[in-house]
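All remarks here apply to the structure that follows.
Moving on, here comes chain A:
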Amino acid sequence: MITIENIHKSFGKIRVLKGIDLDIPKGSAVAILGPNGSGKTTLMKSLLGMVVPDQGRILLNNTTIDRGWKYRNGIDYLPQIANFPNNLKVSELLKMIKDIRGAKTDKETYYIDLFSLHPFLNKKLGTLSGGTKQKVNLVLAFMFDSPILILDEPTSGLDPISLLVLKDIILGEKKKGKTLLISSHIMNFVEKVCDTILFIWEGTIYFNGSITDLKKNTKKDDFEHAIAHLLKSAHD
Partner candidate 1 sequence: MISAWTAHSKTIEVCTTCKFQKIGDALASASANDTILIKKGVYKEFNLSIDKPLTVIGENYPIIDGTLKGEIIRITADHVTLDGLFIINVGTSYTEDFSAVRVVRSEYFVIKNLVLEKLFFGIYLEKSSHGRVFHNKIIGDAEEEFNSGNGIQLWYSHHIEVDQNIITHVRDGIYLEFADHCTITNNISRDNVRYGLHFMFSNDDLYEDNTFEKNGAGVAVMFSKNIEMYHNTFQGNWGTASYGLLLKEINDSKIKGNIFKENTIGINIEGSNRVSYTYNTFEKNGWAIKSRGACYTNIFSENNFLYNTFDLSYNGKLNDNSFNDNYWSDYNGYDLNKDGVGDVPHKPVKLFSYVANRTPEAIILLRSLFIDLIDFSEKVSPVFTPDNLEDASPKMKRIAHDHY
Partner candidate 2 sequence: MIKILKYSFFDLMRSRWSYVYFAFYLLLGFVLLFLNTDVSKAVITLMNVVIILVPLMGTLFGVMYYYNSKEFIELLLAQPIKRTSIFIGQYLGVATSLTFSLIVGLGIPFLVYGIFKSDAILDFSLLLVTGGFLTFIFTAISFYIGLSNENKIKGFGYAIVFWLFMAVIYDGLFLISLIVFEAYPLDTFSLFASLANPIDLSRILILLKLDISALMGYTGAIFQKFFGTQWGVVIAMGVLLLWVIVPVFLIRRKALKKDF
């Protein structure tokens, strides 16, 4: 479904991605892991065309995305930091994004119920807490029901209950056969929802395989320990 070929990207002198090759089949749930600054977000943004790679290409269903924009109709994206125009109300934001996308969906009500966002609908986004903003962010990401979901740190700022809700939603989406790309630092969460692990280290893929493979390779039974081991061995 998604093919990434030899992607390179530098910001100024810093080389963030140094040749990423990747094939993500349809219906897989991939966790993108790696230390801070390893290039996870950059990779995700490359898929969305928000970052333009210096080299290499990205194919979606066998067509290169190459600065197009229509393909984004098939992708839902949850940005890492929820930055919204501060003087818009929540309901206005949802309406506006729907209008701009020209999408006729009413799924948002379902998610608003799920995250209990009703009391905040008429509040300005600038006044919301980080957690509430993240919920709005999640509603925006899920409401269009696209076949590919890219979630950058979906768990950040969420309370335990919402975290459970989110987990259920993601598992549900996975069941529908959607392709998922998730970055997270909560290993427990990753282990529950993802089947493939993509470990990025200094701009290259350090590990790409299933959780079982990872455990086998690192000879650790515990997922969290396996990741820690991976990290340590990368440093050596």
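On how the list was made: all candidates are chains of the complex that A comes from, given by their letters.
Structure notes:
Keep this in mind: contacts are C-beta pairs under 8 Å (C-beta built on N, C-alpha and C of every residue); 3 or more make two chains touch, one makes a residue touch a chain; residues count from 1.
Predicted model only: the values in this text are computed from it and were never measured.
The contact partner of chain A in this complex, picked from the candidates 1 or 2, is 2.
Those residues of chain A whose C-beta lies close enough to touch candidate 2 in the complex are 9, 11, 45, 48-52, 67, 69-73, 75, 77, 79, 83-88, 96-97, 99-101, 140.
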